[in-house]
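Just one protein chain is left out here, and the rest sit where they should.
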Amino acid sequence: MFNSILMEVAGLPIFGAALGAGVVALGAGLGIGKIGSSAMEAIARQPEAGSKIQTAMIIAAALIEGVSLFGVLICLIIATA
Amino acid sequence: MFNSILMEVAGLPIFGAALGAGVVALGAGLGIGKIGSSAMEAIARQPEAGSKIQTAMIIAAALIEGVSLFGVLICLIIATA
Amino acid sequence: MFNSILMEVAGLPIFGAALGAGVVALGAGLGIGKIGSSAMEAIARQPEAGSKIQTAMIIAAALIEGVSLFGVLICLIIATA
Amino acid sequence: MFNSILMEVAGLPIFGAALGAGVVALGAGLGIGKIGSSAMEAIARQPEAGSKIQTAMIIAAALIEGVSLFGVLICLIIATA
Partner (left out) sequence: MFNSILMEVAGLPIFGAALGAGVVALGAGLGIGKIGSSAMEAIARQPEAGSKIQTAMIIAAALIEGVSLFGVLICLIIATA
């Protein structure tokens, strides 16, 4: 006897997409938050180095932004598929 | 014999959307909160660098805001689909 | 008696892809965030070493970015397969 | 009476591959992030030792990168098998 059961839990991929988008944004928020926080303190300590610090801040934050937007894009693809 | 069972856990996608939106907001809140907090302390330490600090604060917070709004948008799409 | 049941939970791979993409971005965000944060403080402490620090920051962040983009790519392959 | 039930949950390996890729990248992000973070602070403390520190940073980060890329590769093999 061979039984093949297709159990489709209907909302599972979309559940994952929503949860995934949340975790992506959590990572981006914590990461860019940490960078931004340090940038504030750094500019306060060395106001004359403000432009250097801001440039480095944007580069680092953009790297997080890049992988995060790619991550939420995948979640969007899954959610609307 | 072939059995196909569609088990639809009816609220699962919307549950995920709500949970995801929560996690997004958690990340954004913690991240922007960290940046804002440091900005306050930084301006207090160096009031004359206030405008520089505020510019950097807005840039960093806007990056978090961007990915977070994209994240909650996905959750909104899922919730209203 | 021998029973072979193929239970296919239809959305499971895609659920994993979404969740995986989230965890990848979480790691990238935390990691690059930590590097960026330290870079800010480092430039503030030694503004004249700013270019050295920024170079090292980009190298380290790029290593995280590399494995992260590879990770989300796998999730994308799974999601669209 | 002896019953042997082979229950195949069809999407389970691919679910694992996606989740595994996420955890690999999480580890790589946290690890390289820690190394990079310390490298920044180290270069700021001893700018004249910048090249030594950067060399050591790349060696340590490359070791993490190596095992991580091998890990995501396994996840890719599982996902596409």
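Labels for the chains are A, B, C and D, by order of writing; each one numbers its residues from 1.
The rule is short, and it goes like this: a contact is a pair of C-beta atoms (placed from the backbone, for glycine too) under 8 Å apart; a residue touches a chain by one contact, two chains touch by 3 or more.
All figures in this text were calculated on a predicted structure; none of them were measured in a lab.
In the full complex, subunit D contacts the hidden chain through residues 1-13, 15-17, 19-24, 26-35, 37-39, 41-43, 45-46, 48-49, 52-53, 55-57, 59-61, 63-64, 66-68, 70-72, 74-75, 77-78, 81.
Heads up, the rule we're going with is that only the chains that are shown with their structure count from here on.
With centres set at the average Cα position, the gap from subunit B to subunit C is 17 Å. Rounded to whole angstrom units, the spacing between the C-alpha centres of subunit B and subunit D is 25. The residues of subunit C that reach two or more other chains are 1-12, 15-24, 26-35, 37-39, 41, 43, 45, 53, 57, 61, 64, 68, 72, 75, listed in rising order.
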